[in-house]
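First the structure, then my questions, so here it is.
Shown here is a partial selection of chains from the complex, left in place.
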Amino acid sequence: MTSLPISFLLTLCLLVIPSLSSDSDPLQDFCVASDFFFSGLGIPLNTSNRNGVAVAPANVLTFPGLNTLGLSMNNVEFAPGGVNPPHSHPRATEAGVVIEGSVFVGFLTTNNTLFSKVIHAGEMFVVPRGLVHFQWNVGKGKARLITSFNSQLPGSAVLPSTLFGSMPEIPNAVLTKTFRTDDATVNNLKSKFAV
Amino acid sequence: MTSLPISFLLTLCLLVIPSLSSDSDPLQDFCVASDFFFSGLGIPLNTSNRNGVAVAPANVLTFPGLNTLGLSMNNVEFAPGGVNPPHSHPRATEAGVVIEGSVFVGFLTTNNTLFSKVIHAGEMFVVPRGLVHFQWNVGKGKARLITSFNSQLPGSAVLPSTLFGSMPEIPNAVLTKTFRTDDATVNNLKSKFAV
Amino acid sequence: MTSLPISFLLTLCLLVIPSLSSDSDPLQDFCVASDFFFSGLGIPLNTSNRNGVAVAPANVLTFPGLNTLGLSMNNVEFAPGGVNPPHSHPRATEAGVVIEGSVFVGFLTTNNTLFSKVIHAGEMFVVPRGLVHFQWNVGKGKARLITSFNSQLPGSAVLPSTLFGSMPEIPNAVLTKTFRTDDATVNNLKSKFAV
């Protein structure tokens, strides 16, 4: 199957599979015969949760075959009215296609301009790398997106819980001054994210 | 302040203006207010053609909002028995999700090993950058894939037409010797791709 | 010599001219004899504003000599108690050195863990690319940081104003559900950022 000695391949793999090097071009076809097929996008997903949204990620942690390949995808499903909270991906641009339903998709530029549109099955959006964005199911039924990222592990900073639910907490002095509000409001918001 | 002759500087700029920048990180949120939403994935597609497959691409040429963002996606639809011919993408890794149907997905490593599997709705595959691959609808009905690429313009070298249908033609001497066959076979194959 | 239609080539060039090249290595020493020295870091800065912080940026827009060089720097000054609001840089890792004063520096990982420390003159911090972070002057006097970024235009998503002061607004339905609060709270927060 390959002319490389097995011992060499094993060495390669112990090193390569876990080594999170950068999202540049791969240096070989792939590490070894990891599985290049993944059934974990799990449809349908259970969207019975507070935000009415569920995400099945296919990234290097769930799908090791993506290692060094610079790409990942998600299956995102929404209950009626479900919202994928404002968040940003530190390491990737995101593009997505609506498979089912009608979704209000928005992102914010670094000068605080909102670009948004309601898009339907077969329509696509793109969110430039690192920008804050969200999706909201505005249709009558469920909605589903297939999204893609140009990183094997894009990461996600989910802003409501990052700002008000972190461990340890962000000091109130920082939040009250910059959100232009008071301790009562900040404490109330924090209380909603307390574990 | 510099000893570079003006003509040299002009040459530089003439070289630069047409040069497409690379699929690295963008240097700004985006270039200008292009539209970040795209309806051209066009479903359903017309798959009444010789190979029984149709592709709607969302790349920088069809969806200029992708410019500098390092990502593109395709909608691929198959008639029963349809085949996306063996091809490679010079500038991207490809990942894809089956939305409908059952698809035999295969790719070939640089040591001529075929990795393949029949995958179904909700299942995913990945093809490492630049490797030869194909998809074949082995289900009873139509099939549909959503694919993604980590380049804004991945390109596609479709091997049957590249090898036997190019303009000008690849000389028979090259094809007969390397495909280990004769002029009659090569001429017959070329005749099928003649415009 | 090529079958690309002229219109296709023109399209390419229209796409390319405005596209900022990426933060990879430069392809020449520099483009033309721009000035490689910059006096715009402007010290002292005026920190008499709501947050008690002022930033003088040296990026490709203020210092064109940085074009294609993949690096930028800021001078950041704080009044006593001043706070640089929670924000993220979509296109760069940030490192910084305290020149004067005592600063509480914090950043949040994508699993909502806060890493923070009070650092003093001569001490340094780093914020991995795209993560949410903030700085707070906890000393008695003014404070000053010199920060650097591995992009010629890192950009900054300043979260309080991005979330509650964007134009157009993020719909209340998105904010109330994901911040786990009510319209009154969201409207009150938005009112503080109204222009």
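A few points about this structure:
Letters A, B and C name the chains as they come in the text, with residue numbers starting at 1 for each one.
Note that in this section a residue touches a chain if its C-beta (ideal position, glycine included) is under 8 Å from a C-beta of that chain, and two chains touch if they have at least 3 such contacts.
Only a predicted model underlies this, so the values are computations on that prediction, with no experimental measurement involved.
Copy number for the full complex in this structure file, with 3 chains shown: 6.
To be clear about the criterion, only the chains that are shown with their structure count from here on.
With centres computed from Cα atoms alone, the innermost chain of the structure is A. One finds 25 Å separating the Cα centroids of chain A and chain B.
Centre to centre, using the average C-alpha position, chain A and chain C are separated by 22 Å. For chain A, residues touching at least two other chains, in rising order: 110, 128-129, 131.
Note for the complex: chain C touches chain A at residues 50-52, 81, 83, 85-86, 88-91, 104, 106, 108, 110, 112-114, 116, 128-132, 134, 136, 155-171, 173-175, 177-181, 185, 188-189, 192-193. Listed in rising order, the residues of chain C touching chain B in the complex are 3, 8-9, 11-13, 15-24, 28, 31-33, 60, 90-91, 151-153, 155.
Every residue of chain B that touches chain C in the complex is listed here, in rising order: 1-2, 4, 9, 12, 17-29, 31-32, 60-61, 64, 67-68, 167.
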